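Complex shown without one protein chain; remaining protein chains in place.
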Amino acid sequence: QSNVTIYGIVDIGFTHYSGSEWLDNRSGIDSGLQSGSRIGFRGVEDLGNGLKASFVLEESIGVDLGTGGNYTRQAFLALSGGFGTVAAGRQYTPQFLLLGKVDPFETGTVGDINYGRGVYLNGAFAAPDTIRLNNLLAYISPSFGGFNVIAGYTRNGLGDEELTVDGADSGDAKIWAINPNYSNGPLFVGLNYHQVKIDAGDYKDKVWDLGAAYDFGPVRLSAVYGQLKTDSAVTDFKTKQWLIGASVPVGTAGKVLASYARNTIDADGAPEAKARKWALGYTHDLSKRTNLYAAYAKINTNDEADGLFSVYKGSLTTGVDYAKGLNVGIRHKF
Amino acid sequence: QSNVTIYGIVDIGFTHYSGSEWLDNRSGIDSGLQSGSRIGFRGVEDLGNGLKASFVLEESIGVDLGTGGNYTRQAFLALSGGFGTVAAGRQYTPQFLLLGKVDPFETGTVGDINYGRGVYLNGAFAAPDTIRLNNLLAYISPSFGGFNVIAGYTRNGLGDEELTVDGADSGDAKIWAINPNYSNGPLFVGLNYHQVKIDAGDYKDKVWDLGAAYDFGPVRLSAVYGQLKTDSAVTDFKTKQWLIGASVPVGTAGKVLASYARNTIDADGAPEAKARKWALGYTHDLSKRTNLYAAYAKINTNDEADGLFSVYKGSLTTGVDYAKGLNVGIRHKF
Partner (left out) sequence: QSNVTIYGIVDIGFTHYSGSEWLDNRSGIDSGLQSGSRIGFRGVEDLGNGLKASFVLEESIGVDLGTGGNYTRQAFLALSGGFGTVAAGRQYTPQFLLLGKVDPFETGTVGDINYGRGVYLNGAFAAPDTIRLNNLLAYISPSFGGFNVIAGYTRNGLGDEELTVDGADSGDAKIWAINPNYSNGPLFVGLNYHQVKIDAGDYKDKVWDLGAAYDFGPVRLSAVYGQLKTDSAVTDFKTKQWLIGASVPVGTAGKVLASYARNTIDADGAPEAKARKWALGYTHDLSKRTNLYAAYAKINTNDEADGLFSVYKGSLTTGVDYAKGLNVGIRHKF
């Protein structure tokens, strides 16, 4: 069918997590370590007058267990033209898109800047998913001499627009975000600013992140700094985090990846919680579409941050606190 | 793969519902307003001797939230030949197919004849889904000079054939339906008759609908009248409903849609509940595959029908009673 392109990624590998205060070490085969395993359907239609309609429907698949069925990775319809692109549906946050450009691990494996989200940006403490949002209306400007802007707004970032009894507060998140970027040859600079507001509980986030990268050829260096400020009926706190990263090509098919990151959390009346994480990785292309990868990451915290951070892909809130993680696997794109 | 065709619809837009007695107004982005968002896989095989095997597997997708995973839109295998088509699986009801031909909104948006099903045909009060049935054996006759017949039978229209303890009554629905149609140039006339029987609760529906449409060129006029009679161990009632509709082409790409409908419910020993609904819409083709749409609908009821009717796409039984609804969106077929 000429209207549809099928694409996807099958990524599977071996994982080992250790260094928890109270959990057994965890070894096994997991799906989607470097990149989430997926199958997607997309298409573009030329509407004439420089206008295009396009769509993406991207299903999440767990290759280790055979799970699937939701299209929560991406699902949207877009109109593009000289004005840029307007898209509506479930989409990536501008923040996540920015992090992908400055994280040498491109948000994959245990080296992921979004792993142990407490260490980094927002995720551990804010209710809304920091990767994707529901019901998002997004705008992506054209590039003006390397400069472009991504902006987004949703009134219901977490779920569907529920039916609420007259006068009741919504528990869903109103979010707006703006992300100006500048790319010029080896240079990239990007800023993210977003606000989250949840009526129930009087919850409010203000988040900003500034990232940059420069490709010197033998090494691409990158850095990002960000702050999150949360106010709610229950508690107030502020987190600061930064990361520096390097990506070093080795031969024609290999790349060494490294990052170092620090994080501090200042909660109302509590001593400062601190963590640092370093990660080292290697990817090796078997072809344009298939590569092997290995990554190792380690987190150290002070006593105040015990149990708050983890290299494990998963929610911190349940007390998962693996300090060390190893991923070795293979990724195949189709 | 030459054996499979991928097709689908991505439909997303803005909705606003208001006029409820007790619910907050609801605004937001929703999927599948004019046509349910979907991805489908279908194929046909020529078996020789004029016989063909074909299949449809059609998955429902929520583009606003990224939901998916069920093929409850359509899933069937069919054999076709000179005798017509015999198909088995989950399929549309003959009633729904008929309504789609006489509703100017083609059963889409708030203008949908099936919206606020209480207003119209069957859905609000009968347990079985009036749109699709499980385990349906269907027959579609060839066209004889514009005349054809659709018939269907299922012993388990709601779920799977359950394992019941010896002697227990089944809670599933036995349904048979017949739908003769006549099409000749601008004229269409169709009749639906179906019966529903559920052993548990001694439930029985008898439903008939008669619809017609005539395309005068500058306007296509249509009308449908139907009755539903329900008897059960708990209650007996009868509903009558009719709709008149018009569809008016505007220029080469536009179309104005309008409908007006009335409904009455006579339940045992209760005063007659009455409602009327009108709907106005406009669709504009950006191309053969992509169009913009807008629709507005409003329901008025007498006191006896308070809370029984809604323009909202959803179950009436939970007390949703939005009197007014607006949909504005875009639909892309692929």
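Each chain carries a letter (A and B) given by its place in the written order, and its residues are counted from 1.
By definition in this document, a contact is a pair of C-beta atoms (placed from the backbone, for glycine too) under 8 Å apart; a residue touches a chain by one contact, two chains touch by 3 or more.
Note that this is a predicted model, so its numbers are computed, not measured.
K.L.:
In the full complex, which of B:31, B:74, B:130 or B:310 touches the chain missing from this view?
P.N.:
Answer from the full complex: B:74 touches the omitted chain.
K.L.:
If the hidden chain were put back, which of A:50, A:69, A:186 or A:201 would touch it?
P.N.:
A:69
K.L.:
Quickly run down the residues of subunit A that touch the omitted chain.
P.N.:
Counting only subunit A, the missing chain is touched by 5-8, 10-13, 15, 20, 22-24, 26-31, 39, 61-70, 286-287, 289-290, 320, 330, 332, 334.
K.L.:
To test your reading of the contact rule: which positions on subunit B touch the chain that is missing from view?
P.N.:
The missing chain touches subunit B at positions 1, 3-4, 6, 41, 43, 45, 47-48, 51, 53, 55, 57, 59, 68-77, 79, 88-90, 132, 134-135, 137, 154-156, 159-168.
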